[in-house]
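Removed from the display is one protein chain of the complex; every other protein chain stays in position.
Presenting subunit A:
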Amino acid sequence: MLDDFMTRASLAGIGVALAAAPLGCFVVWRRMAYFGDATAHAAILGVALSLALQLSIFVGAIVVALIMALTVTALAGRGYAMDTLLGVLAHSALAFGLVAVSFLSGIRIDLMAYLFGDILAVSRSDLLVIWGGATLVVALIAWRWSPLLTATLNEELAYASGIDPRREQLILTVALAITVAVAIKVVGVLLIAAMLIIPAAAARSLARTPEAMALIAAVIGTISAVAGLRAAYFLDTPAGPSIVCVAAVLFAALSAVNWRNRAGT
């Protein structure tokens, strides 16, 4: 079954969608969209470093994404606005990454594969890493679910309940770095944030509880991955962007229905 490249690609897409759904909800609730984007952009530097050092790109991406996210968290509140800080660090890392890749003579690198993903080339070992990473992210968030929700709602409320919001923030940061690393192959660094935010945002109008929102986001993400791949196959379009296009269309459709319902009541 895994011999079919479309099957492998679908499984890879679904794995990323499942990890991105609950994490994406927190990204939306905590208004971390730009933070996710920045972490993902920084990962291209990790890709370049791991190619130079002949490491797995998962390792390089996860390390750089983590360093980036921790640096931003540490520097925030020291005089710079968060979006300025993210803009400086993320785009610098992206630029250094692109420049570093150009120095790697001897290796022919298809940069597009890392910017927009190369889901059709997912191997069995890639699948293992993607599902391993996705399982880790989902387990991490499931384990800390209630404290994460409390810390997201209000920091003082979290402290009063014996929860350290800084620790919960760290857990989200780690989960984000893992998700970025496993999603590079599927949608590429430029579209990872889309996989985080669009399914979660689309799920909002259908959900009455945070749990429901995460589950619906997972369903929407999975539909996007499968349908996007089909569309890419039949229309001969790039796979990663096609997945994001389907998610965007679902978001628009659900929002339109929601607006009509509200106008009706």
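The rule is simple: contacts are C-beta pairs under 8 Å (C-beta built on N, C-alpha and C of every residue); 3 or more make two chains touch, one makes a residue touch a chain; residues count from 1.
Note that in this section contacts and distances are computed from a predicted model.
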Per UniProt, the name of the complex member that is left out, chosen from "Zinc transport system ATP-binding protein", "Protocatechuate 3,4-dioxygenase subunit alpha", "Molybdopterin-synthase adenylyltransferase" or "Lipoate-protein ligase": "Zinc transport system ATP-binding protein"
Contact partner of the left-out chain, one of A:F5, A:W143, A:Y159 or A:W259: A:Y159
Contact partner of the left-out chain, one of A:P210, A:G228 or A:P241: A:P210
Footprint left on subunit A by the chain that the document does not show: 28-29, 31, 146, 149-150, 152-157, 159-161, 163, 201, 204, 207-213
